[in-house]
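Quick one: the structure is below, and I'll ask about it shortly.
== chain A ==
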Amino acid sequence: MEIQGYYLPDDLYYEENHFWVKEEDGLLVMGMDDFARKMAGEIVYIQLPDEGKIIKAGKKFAKMESGKWLGKVFGPVNGELVAVNEELEENPGLINEDCYGKGWMFKIRPDDIGEMANLLHEPEEIEKWLLAEIEKYAEDAEDK
Partner candidate 1 sequence: MESKYDFEKNYRDQILKCSRCGFCQAVCPVYGSTLRPALNARGKMLLLKEVMDEEIELNDDLIESLFQCTTCAACVKDCPSDVNVPEIIKQVRKDMVHIGSCHPAFKGMKEVLQKHTNIYAEDEAPDFKRKRDQRAESVYFIGCVGSYREEETTDATLSLMDRLDVDYTLIEEVCCSGVLEDVGFEINKDLARRNIESILTTGAKRVITGCPYCWRTFNTQPDYAVLKQRGVKTIHLTQLLKEFDWDVKTEKRVTYHDPCDLGRHCGIYAEPRMTIEKIAPNFVEMPHNRADALCCGAGGGVRGAFAKNSIAMARRRLKEVEEIGAEVVLTDCNSCVHNLVNAKLRKQKFEIRTTSEFINMLMEEQLKDDSISD
Partner candidate 2 sequence: MEEKIKQMLIDVVGDKNFTDHQIDMVSYSYDASEHRHRPICGLWAETTQQISEILKIANKEKIPVIPRGAGTGLSGMAVPIKGGIVLDLSRMNKIVKISIQDRLAIVQPGVVYAELENALSPYGFFFPPDPASGKVSTLGGNVATNAGGLKGAKYGTTRDYVLGLQVVLPDGRIMRTGSKTMKSVSGYDLTRLFVGSEGTLGVVTEIILKINPRPTVTSTALATFDRLDDAGRVVSQIMFTGIIPSALEILGRHTIQAINQNTDLNLPEVDAMILAETDGHTAEETDFQMKKIISVFQKNNPREIKSAKTEEEARELWMARKSAYGVLARIKTHFVLEDVTVPMANISEMLKGIEAIAGKYHLQIATFGHAGDGNLHPQILYDGYDPEEVARVEAAISDLFQLAIDLDGTLTGEHGIGLSKARYMSLEHDPVALQMMRTLKKTFDPNQILNPGKMALEDKEAYDGK
C-alpha cells in the first residue's frame, strides 16, 4: 500500500521500528522499510553480526548509520541469526536503492514462527501506525 508517498508492500509484516519481515523457506528475511530509508538518507554503514547470534524480540542486535543518523536494528521475533546480506558490507547503499529486494539485511531462524503475529500486518493497523509516525517525525523535524 502507499501512504503519503511511502510504499509498504501488503504481503510484508512490519516491526514498529520500521523493519519489514517476510517468511521464506522457514526463515524470516528482514529489511528496512521505505519510510525509514527515506528518513535516514544514504546508508553508509550497517553492522553485520556473525551468524549464530541470538536474536531477542524487541532488543537491538545491530547498528546502522547514514550521514546524520545512527539507527538500531531490533529483533522482530526471538530466534537466531543465520545469514546476512554480505553485499551490504561494501555497498550499504543497496538499502536505499532497493530496500525490499536487493537491500535485504538479515535472515533469522525463528524459535516460533507464530511470533510473526505480533508484528503489524493488517492494512488498517499499518495505516494508523504509519500516519502516527509521519506526524511524529514532522514534529521532531520542526523542533530541530
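A few comments on the model shown:
Here is the rule we use: contacts are C-beta pairs under 8 Å (C-beta built on N, C-alpha and C of every residue); 3 or more make two chains touch, one makes a residue touch a chain; residues count from 1.
On how the list was made: all candidates are chains of the complex that A comes from, given by their letters.
Quick caveat: nothing in here was measured; it's all calculated off a predicted structure.
Within this complex, chain A is touched by candidate 1 out of 1 or 2. The residues of chain A lying in touch with candidate 1 in their complex are 42, 44-45, 48, 50, 65-68, 70, 86, 89-90, 93, 144.
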